[in-house]
Each structure stands twice: as C-alpha cells, then as structure tokens.
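These notes concern the structure reproduced below.
Every protein chain but one is kept in place in this view of the complex.
When the chains are written out, they are named A, B and C in that same order, and each has its own residue count from 1.
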Amino acid sequence: MIRRKMAATVLAAGAALGVSAQSSPEAEIAKYREALAAGNPAELWEARGEALWKQKRGPKNASLEACDLGKGAGAVKGSYAELPRYFADANRVMDLETRLVHCMTTLQGFRVADATKRVFGAGTNRSDFESLAAWITSESKGVTMNVALDHAKEREAYQLGEKMFYFRGGPHDFACATCHSESGKRIRLQDLPNLTEKAGAQLAYTTWPAYRVSQGELRTFQWRLNDCFRQQRFPELKFASEASIALTTFLARNANGAAFDAPAIKR
Amino acid sequence: MKTRTCATAVFAAIAAIAAGCAGMNDQETSQKALEVMKASFNERGQAKLDRLNQDEAQKLCSKPPSQELAKDIAAGIEKANLASIRYPADGRLMGDWRQGERIAQSGIGKQFSDDPKIPAGANCYACHQLSKAEISYGTIGPSLYNYGKLRGTSDAIQRYTYGKVYNSQAFTACSNMPRFGHNGILTEQQMKDVTALLLDPGSPVNQ
Amino acid sequence: MADPMRIRVAARDGVVNVKILMSHEMETGQRKDGAGKLVSAHYISKVTATHKGQTVLSAEWGPAVAKNPFLEFNFKGGQKGDKIAVTWEDNKGESRTDETTIN
Partner (left out) sequence: MKQSRRRALKAGGGAGVLALLCAAGVVSPGDVLAQSGNQAAFAMKTVREAMRALGAQAPAVSAAIQIKASEIAENGAVVPISIESKLPGTESITLLIEKNPNPLAASFTIPAGTEPNVSTRVKIGESSDVYALVKAEGKFYMAKKEIKITLGGCGG
C-alpha cells in the first residue's frame, strides 16, 4: 500500500518530466551535485583531524606529528597522492589508515585493538581515522596522483588487488568488476565509474574520502571498499586488512596522473 | 571508440608489467589472492566465510569481461547451470505481477546487514528498465520494457523466462545477473511473480 | 562540547558573503537506534549572525534542516577586519558561538 503510494509519486514524477521539464533528469542531478559542492561538511572533519594530529595522546602522550606517511616524519602535504606505498620500517605496503594504525601504536603507544575500536563513525561517536584522513587527504588536494610500483611488494599488492577486483563470489556472483568494468553504465540513477579504464579510475579514486549526504558522515576509501563488499554479499572486509590494501593499491595506481580532489561530497 | 581501445591497451600493458615483475604466474597469483582474501574478511551476520569458496562458474568467470571464454568452456558452464534449474512441480510459471513489481524494486537480502528472516528482493530495477513509470532504473542489463508484449506468453517463453531468473548462466555463461533460484536468493513463488511481471499482459512492463 | 563551526566570509564590492557549516546531528526525534530505541529530538532551533554586534541574519529552524547544517547569505557594509560572530542554540539548550574576521 505504501509502496504503491511511492510508485505513484515516481509515476507522477515521470509524467511531469516527460511533459513539462525544461531540462533533463541528468541536468537536474548535475545541478543538485553542484549545489552540494558549495559547502562541504567534510571541512568539519578536516578541522577535527588537524587538531587530532597535533594532540598529545595515548600511553606515550605523543602527537602524530612525527608520523612518517612516506615523505618523511611529519610531512603531510602531498603524501596521500603517493599512497599506498612500501614502508621499510614495517616491511610491508600500507595505505593511509594502515599507516595511521602503525603510528598510533609505535608513536602514541596505543594497542592495535584500542586504536581500531571505532574505525567508522556514527553520529557523535566519531572515528579518529575519518577525521585524520579528512585532514591528511585535504593536504593533497590538487596534487597529481603518483603511486609507484618500484618495490616488489608494491607490485605484488597491485597484482593481487587486480585479481580481487575480478573475483566473483557469494550468493549473487558479484565481483567489483560486475558493476565497475564497463563505461556508461549506471545502477538505478547513479553513474558507475569504469575502474578498468584510466578516466574512470581517476574520477572515482580522486574523489574519496567523501562526505556522504546519505549518511551525514565522512567516509574514507577503507569504508568505500567495506561497503562495496557488503553490497556484493561478501563477508565483512577487515579494516586495514591485506586485501583492502591490495585493492587500494590497484585502484590508486590506476588513478595515476590525475589531480587528487578530495575530500569530496557525494550522495 | 578508438581512444577507448587505446586506453584499454595501455591499461593492460601496465597490468602486464605489474604482473611480470612480481614473479608469480597467473594461477599462483589467483591462489595467493584467495589466501589473502580468506585472511582479510570476518564472518558477519548471515555472511559467512564460505562465501569466498567459488564454484566452477565463479572461478571461470573471475576475469575481465573483455577476455572471452573459450567456446567449449562457456558451453560447459551453460550446460552445468541448465541442469540445475528446477521448474515448479505444479507446472505454473506465472504468479502475481503486483508482487513481482515489489520484488523487482527491493534490493535487500543476503547482505551481512540484512535480517535473514525478511524475504530477499531481486533488485531488477538496479540494472534493468522495466515499467515506464519507474524512472530510477539502471543500465547494466538490457531494458526489459515490453518484454512480454514483444515475446508473448507461449509455454516456451514462460520456461525460458522462469529459467533465466532461476539461473541466468544456463543461457549466458558468466552473465552479470545473479542466479536467483540456483543460489537460493528467491523462492519459487517469488520467481513466478517476477516471471509474471515480465510476461503478464496486465503488468506495467507490457503497457 | 559541540565542535566549532566553519565560517567563511569574503567581501567583494562592499557585499560580504557568509558561508557557515555547523556540526550538529539534527535528530528528528523519530529515528530509532540500533537497539530499536527512539533517539530523542536534538536540533538547532535558532541561529544568529552578527557583524560588529549588529544582527545581520537570524533564523528559526525545525529538525527538517539537514544534518551538519549549511547556511549562506550576503549583507552589505562589511569592511576588511570586521568581526563576524555566529551563534546557534539547540532544543536541548546547548549553544555555541564562533567568530571570524572579514578578509
């Protein structure tokens, strides 16, 4: 009964669009997105993140200012455009969030379990990772994506990530590729980026993290992967897991050459 | 068109370089990727780790769509999947299109965030145009508007349509479409209702 | 304590453009939490913006204003260096004031 009412609304919408609209649904949605961009609540997370970065915390009462994100201790500007990367001190490839866990444990003395207690925020229960990532990534805005595959482990991560991208599984037989390997497709009314082509990978990767208006939260790339797999009907992707780093390496590398443009705002 | 091919080629080249340097062959890489995935997921709700265990079709279809399957392999997938289809014992393949429309609109079911007690939807509109009234439809699959009007409701069409919903890969190996009956996403009645949505002359799909 | 607002002001040809982002949940009072319990209404009900102590905009809001509210307006007569202050109050009596300078 209620659904019928909703359907009727959509029906009316369709009729109105067909007859009287001066502009297409696509043009109206573009207008909607433009209006959103005029003020991005991600800024609220960026401000919190910068304060968190500088705040002395944890058993060692230290800030994260000595954290090496790949360009030297404390160098934040442009660092995200080169992540994920191999870190010799950990002898592995890390994405931003994984590196932050590393710094929180080594510099601030947090136990991993404590540092990762809340990886995705909900309302006033905020995630430090989302705040930190908002600020750190904002310091790469405009910087050209440049993820290297110089180290063997970086190349391996890319290669594994590619395999995972095409991995079909679960009750729905979905892979990342099911929705993201053809150009010009959409799900419902949402355009789907083709992540197997440069333009699509660049557009998608450079616009995360993003403030999701549907959730009223700032979400990072770790969240993006987690929620894609949820909708793929997979089990839950572990935060900062090796698979998440491999997939991120695959997608970030494919975005090389594009100017980083996040935190963004999305539906 | 040309630039697209070009971009794809460059892309493939990058991938090849990446693959070449890491010193694993393709099969080893697939094996390692699966191991890494198994260590990287947690069971949550109804989504257990066994969802990472691929069946034959899933294994063979884990590839870029541009990479075509050998004809005999594709035929093998289709044959095995065709054999899995179970038609209703009562012989009736068309249910209630009104219920079918509801099922086609609903995207819930089988996610770790879903209550397994609530019946799953088929989420047809996510990928297909069906009725003209619903403007929010996807384009991953072909438009099914006027599906029944164009094909009629002969026994053969009913069997094909129900079968396609039950197991899409019986007819197209590596189809993007979920195998709703084969994988237990929809019940028999739900598949009948979706078949009716597609075929019933009274359905909004055929107006 | 509520998080600070982000206030952006820009003066051009004597017109000052003000953009404000506020950190607030804007709970409607109708949403249920994970445990099925109703989350009580909590929303900004009043906003006042002042320029050198004079009100340049005041607003009354209900809970239909979106989470992490955004507000934009323009006023005439601001000079570089003038202070702009914005205050919000919510239905639970919490409030927050932040300031910025026209640049």
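Worth a mention:
Please note the rule applied: a residue touches a chain if its C-beta (ideal position, glycine included) is under 8 Å from a C-beta of that chain, and two chains touch if they have at least 3 such contacts.
None of these values were measured; they are calculated from a predicted model.
From the set A:91, A:125 or A:214, the residue in touch with the chain omitted from the display is A:214, counting the whole complex. In the complete assembly, the contact with the undisplayed chain comes from C:57, out of C:2, C:57 or C:85.
Where chain C meets the omitted chain, the residues involved are 15, 26-32, 41, 45-46, 54-67, 69-77, 91.
Seen from chain A, the chain kept out of the figure touches residues 1-3, 6, 9-10, 12-13, 16-17, 21, 23, 25, 28-29, 31-33, 35-36, 38-39, 186-190, 213-216, 230-231, 233, 267.
FYI, only the chains that are shown with their structure count from here on.
Separation between the centroids of chain A and chain C, computed from CA atoms only, is 28 Å. One finds 47 Å separating the Cα centroids of chain B and chain C.
Touching chain A in their complex are the following residues of chain C: 3-4, 6, 19, 21, 23, 25, 66-68, 70, 72. Within the complex formed with chain C, the residues of chain A that make contact are 38-41, 43-44, 47-48, 123-124, 211, 213, 216. Chain contact summary for the complex, chain B toward chain A: residues 4, 7-8, 10-11, 14-15, 17-19, 21-24, 29-30, 32-34, 36-37, 39-44, 47-49, 51-54, 57-58, 61-65, 101-102, 105, 110-113, 125-127, 132-140, 169, 176, 178-179, 183-185.
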